[in-house]
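Removed from the display is one protein chain of the complex; every other protein chain stays in position.
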Amino acid sequence: MTAPGRTAQASAPAVGVGRSSDRPTVPGSVTLGRSPRRRRRIETAYLYLLPAALLLGFVFLYPTLQSIWLAFQKNKGINDPGTFNGVDNFVKLWNDPLFWKITGQTFLWTIGVVGITTVLAYLLAIVLVQRFRGRAIFRTIVILPAATSLAFSAVVWGFAFQPENLVNHTLAGFGPAKGGIAWLANVPQAWVALIFVGVCVSVPLTGVMLAAAMRSVPRDLYEAASIDGASRVAQTVRITLPLTRTMLLITTLANFVVCFNSFPIIFVMTGGGPVNRTDILATWLYQKGFQLLDFGMASTLAVVVLCALLALSLAYVHLLIHRTKVG
Amino acid sequence: MAAAARPVRARSRRSPGDRPFGLSLLLWGGIVFFTILSAFPYLVMLSTALKSPQELAGPAHWIPDTIDLSGLQRTLADPSIWGYFRNSFTIAIGNTILVMVAGVPAAYVLARHEFRGRRLFLDLVLITQMFSPVVLLIPLFRLYKETGLLGSMEGVIIAGSAFTLPFSIWLLTGFFRSIPVEIEEAARIDGYGRLGILFRMILPLSVPGLVATAMYAFIIGWNEFIFAVTFLIASPENQPVSVGVFASIGKWDIDWQRLMFMALLGTVPVLALFATIQRQLDRGFATISSGR
Partner (left out) sequence: MASVTLSGIRKVFPNGFAAIRGLDLEIGDGEFIVLVGPSGCGKSTLLRLIAGLETVTDGAVLIGERDVTDLSPSERDIAMVFQSYALYPHMDVQENLAFGLRRRRTPREVIGERVGGIAGALGLGELMARRPGMLSGGQRQRVAIGRAMVRQPVVYLMDEPLSNLDAKLRVSMRAELARLHDRLGVTTVYVTHDQTEAMTLGDRVCVMLDGEIQQVDAPGRLYREPANAFVAGFIGSPAMNLAIAEVADGDLRLGDHRLPLTEAQRARVGARSQVIAGLRPADFALRAADVAADDGTSTAVRLPVEAEVVEHLGAEQLIVFPVDAPRYHAGPVAARTEDEETLLAEPARSRFTARLDVRREVRHGERVELFYDPARLYLFDAGDGRSLAREPAEAAG
């Protein structure tokens, strides 16, 4: 016979004991919150993380700390022991009009590439989820740029964008735009070319990711919507878009970070020229560090870039973890 | 275009031609547009690689008048080419090994176990995604100089694999998670420890995921550029193809034919790999959007 409700925790043996009424004595204390075994298991968990932690620590953690240390130094290259100069570098950077100009260019480049990429990738995703003859081949062709080294893409595009080359030749085929545009030597044109290439290399992966999100929208939602009389346009706006919103936010932010940090395309195609007018912070940093060998200033710039991205990264982490519970 | 945004079931009874003409037109317009956009660099490579130097010097056009394979001959005849490819391969394999060795155990505990610091680790891994290699070049350069890694492929592999690791861990975690926990519990009752379960249950059951992740790491390693161009600048004998191609455009007289052949040879193998792992990557992406 049992008493319902709350069971006395350590005292009364009355509840739930069936055949024998005398409780066995419990050898040893069992009230420890964590048994030694449990603690051991947790420690081995850290052991499993160790290789990854070492690798990340060696490449990310230590160099980051060094960057911060260098940022407060006057340091001209690898053999310079460096001298502490406080916030001089930061002040100098703040007062450097070129810094502000290049920051502006960085945002121009980033927002240009990400904006156009997002729109085009969404359209690509819509195409990717359709059924048509040759879909498998199309999927493979379209994803190619994602597997291609940015260095190769940049070299090839840089070649094609030369004044007497294939881009102009192709444009000439369309009539009004007569050949002979020196794409990479003049400024507004150079940005058009760079952003175009930036978009070309980021659309495929973004499109594939968005398509994956679209495919995971339950099909019966569309069936329910068409029974409710929603047109295909309405279905896209009312169902596909809201349900792929998370992925859209993830890809947009990821692309933003990647573009902000982007290096090979500009480095290979224009090298930041003419006269820094196509530089972004990342290429300028490289130039300062490895062409002008100003390790101090370059590190200061690196710290500034990192801090700027950290603000963004917080938003990014929040989105990934708190909105979609990744990991 | 937007009107067609509903995924179509793989084997629906509707035939492909079953959509309104206007939508079909839009769809095929999109297909053509994206095909050209994606294929453009390859068309450029092919078109250029197959033209003779004389034809290249003339006005630009797409279709070569005559197919000229002398560029390929010059490419294959150049002994330094083989060095470039061998180095690319070494870096790619090194990247793969390091990423798997560090990534598999980490992804396994992250997928399966709750422990203090798990959240912190994941947050830190995510934050590394904010880093550009450029930002770390100077301190790494100094660090490598001190440790003697400068100019070696090992240095490039270490830096590159650290940048490959986060996404790989995340891919692997997804694959490990898709294995039912009960199978592990059954193995625990059968007397297997964490390591035994990892090697006898998890790894055999996630072979497709492991292969996909390894290929991903290989591709990233193969395409490595920024660390290679910085750390190997003074060690041409250790440079991979990507740097080789880049270095040759700095020269006075560029042999575009040879360069394009190099680029083609440097891309096609990884493209084949990439095409094979597409499905697994897709699955990985689908898990993000489903918010697991």
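Labels A and B are assigned to the chains in the order they are written; within every chain, residues are numbered from 1.
Following the convention adopted for this analysis, a residue touches a chain if its C-beta (ideal position, glycine included) is under 8 Å from a C-beta of that chain, and two chains touch if they have at least 3 such contacts.
Note that the structure is a prediction, hence the values are computed from the model and not measured.
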item	value
Selected residue (touches chain absent from view) among B:L165, B:M201 or B:I277	B:M201
Residue, one of B:L72, B:A187 or B:I233, that touches the chain absent here	B:A187
Where the missing chain touches chain B, by residue	114, 180, 182-183, 185-192, 196, 201, 204-205
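To be clear about the criterion, only the chains that are shown with their structure count from here on.
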item	value
Whole-Å separation of chain centres (CA-atom averages), chain A against chain B	15
Contacting residues of chain B [partner chain A, same complex]	1-10, 12, 16, 23, 27-28, 30-31, 34-35, 37-42, 44-45, 47-48, 59-62, 98, 101-103, 105-106, 108-110, 113, 115-117, 121-143, 145, 158-159, 161-163, 165, 169-170, 173, 194, 219, 222-226, 229-230, 242-243, 245-246, 249, 256, 259-260, 263, 266-267, 270-271, 273-275, 278, 281-283, 285-286, 288-292
Chain B contact footprint on chain A (complex, rising order)	41-42, 44-46, 48-49, 51-56, 58-60, 62-64, 66-67, 70, 78, 123-124, 126-127, 129-133, 138-153, 155-160, 164-166, 168-170, 200, 203-204, 207-209, 211-217, 219, 222, 231-233, 235-237, 240, 244, 246-247, 250, 254, 257, 260-264, 268, 282-283, 285-286, 289-290, 295, 298-299, 302, 305-306, 309-310, 312-313, 316-317, 320-321, 323-327
